[in-house]
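What you see is the complex with one protein chain gone and the rest in place.
Let's turn to subunit A:
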Amino acid sequence: MSASWKQLFFQILLLLISCRHINTKTPGPTSPPLDPISPLPTLERSYVLKGVSHTERVELLNPVNLSLMCTWAGNQNKPSNITGFWRKDGEEIENSRVTVQLENEQYNLKQKFSIVSEENLGSYSCVFGGEAKIDFDLAAPQIGDVRDKPIVSYVGDSVVMTCKMEENKPKPNTWNWYMANDTGKEQIFPAAEPQRYEIKNDGWKTKLLVYNLTEADSGLFYCGAVYPISTTMSHVELKVISFYEPLKPFIAIVVEVIVLVAAILLYERSQSKKDYTAAGNGPGDQTNSLTPGENNALEESSSMRQRKV
């Protein structure tokens, strides 16, 4: 009986030791873990290459076990063996070189990747013999329309900045807003300054409200759509100007109006003076209370004026 207990003890010891080995990470931050044990959902993506290269976009929301399969029909001469390997972001992945056999006039490359966080996203390529390649661009849903013109607002006023994810794409879990400063991006927490910032998240849309603007608030603001796999960023530019900016053209227009009115009235006065000296009539064609007789005479003089013009 003690022998079986000892056997059990040794088996447990061995199990613990081997578990520790399994838990250590594979070396190199750029090479993704191959064939992990953790229970992630599986996703398959494949492509059959007709030409020499192709790019395929893969939109990912959550951490997955991604299985990529590449098929190539080959070129003129179809050797029975070619070497195939995988690249991530242009760099060859270690230990990924294999020899591919020609099956049914096609070459097949298949690889599983564990995509758990932002570092695992990027461009994965399968390369056949250094000639043909298929790129798989892995990314979280991207924000489509980015406003390229800055939003303008005034000192002391408030502003609303929005970011929108297209509704045909998956809904983000939440949104974060960041302010650009000298050292990069700094997240905005409305709770810290409730008088200044307010964030309203509404599914595919988010709004950042900034109150009591100052000129220092001008600059880039970033909105991030948070997904389990990573956060996609977009930016909005804010420009804060003082109220004197539009006041300048406004004053110019008002001056122009005053000048025009003065010119018209002066011109009219000089015209009527000419008529008075010519016709010898007294002033008063502007008064209303006239008897018909006077009306007659004055209208003749003003009608003469009309004809002159």
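Details
Quick note on the criterion: a contact is a pair of C-beta atoms (placed from the backbone, for glycine too) under 8 Å apart; a residue touches a chain by one contact, two chains touch by 3 or more; residues count from 1.
Keep this in mind: contacts and distances are computed from a predicted model.
Not shown: a single chain whose UniProt protein name, out of "tRNA (adenine(58)-N(1))-methyltransferase non-catalytic subunit TRM6", "Tax1-binding protein 3", "Dolichyl-phosphate-mannose--protein mannosyltransferase" or "Monocarboxylate transporter 13", is "Monocarboxylate transporter 13". Only one of A:Ser67, A:Thr162 or A:Ser218 touches the absent chain when the whole complex is considered: A:Thr162. When you scan A:Ala73, A:Val152 or A:Ala180 for touch with the missing chain, the hit is A:Val152.
Only one residue in the set A:Pro39, A:Gly90, A:Gly184 or A:Pro249 touches the chain that does not appear here, and it is A:Pro249. On the side of subunit A, touch with the chain left out of the figure occurs at residues 149, 151-154, 157, 160, 162, 241, 243, 245-247, 249-250, 253-254, 256-257, 260-261, 264-265, 268, 285-286, 288-292, 295-296, 298-300, 302-303, 306-307, 309.
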